[in-house]
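For this view, one protein chain was removed and the others were kept in their places.
The block that comes next holds chain A.
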Amino acid sequence: MLTINKLHKSYPIGDSSLHVLKGIDLSVKEGEMVAIMGSSGSGKSTLLNIIGMLDEADEGEYILDGVPIKNLTEKKAAIYRNKFLGFIFQSFNLINYKNALENVALPLYYQGMKRKERQEKAMFHLGKVGLKDWAHHLPNELSGGQKQRVAIARALAANPKLLLADEPTGALDTKTSYEIMEFIQQLNDEGKTILMVTHEEDIANMCKRIVRLRDGVIMEDTFVEQVRAGEYV
């Protein structure tokens, strides 16, 4: 699904530069559910952003679904993002003046899908996350868990190959977190490849594989026995 070889990334800070990623090698197969863990500053978010083509690596190789991702123009990157990737953010990042349905339909709009088809598909995905009745509500009328579910529906709408989640439960309480994780596990059961950044052990244990980062290198990469979130809900 994706292969990363000797990936380096540094950020300029004033005159010096901060070396965030110091040669990452990672390979993820289709259908995997990977948690990337690490303390803050370990480079986990940076890695996710590079995988999500939101950021660019300085050095190294990144191949996504057989396509080498290198020196992309913004236009190409946008098209790949739209085609391959779905994003879930910690702060949901819904567009606050669009209702749930419109938010979910947005990636489809950028795919150039017809309006009616778009609405139907968005409604289908909203139904999947159990928010059909909330389709015409604005984000500020929804609870945190509902917002994240709308965001998940939006990430799924374009039918991406890879779902990237940056601390998807970071802004939610434990109960809601487990509900969200249950959704994500269901998606994985249906065959979606999922990559998630988290610093919570219990959330990480709900994935099938944990990659631990420290100071820009991979310390540990283990497959774990998945804890089903449904047991807690």
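The definition used in the following text is that a contact is a pair of C-beta atoms (placed from the backbone, for glycine too) under 8 Å apart; a residue touches a chain by one contact, two chains touch by 3 or more; residues count from 1.
The criterion applied here is as follows: contacts and distances are computed from a predicted model.
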| item | value |
| --- | --- |
| Name per UniProt, for the chain absent here [options: "Cysteine hydrolase", "N-acetylglucosamine transport system permease protein", "Multidrug ABC transporter ATP-binding protein" or "Zinc-finger domain-containing protein"] | "Multidrug ABC transporter ATP-binding protein" |
| Absent-chain contact - pick from A:Met1, A:Leu54, A:Ala171 or A:Val227 | A:Leu54 |
| Residue of A:Asn93, A:Asn205 or A:Gln226 touching the missing chain in the full complex | A:Asn93 |
| Hidden-chain contact residue, picked from the options A:Ser10, A:Asn82, A:Gln186 or A:Asn205 | A:Asn82 |
| Residues in chain A touching the chain absent from view | 49, 52, 54-56, 74-75, 78-79, 81-83, 87, 89, 93-95, 97-98, 102, 106-107, 109-111, 115, 154, 158 |
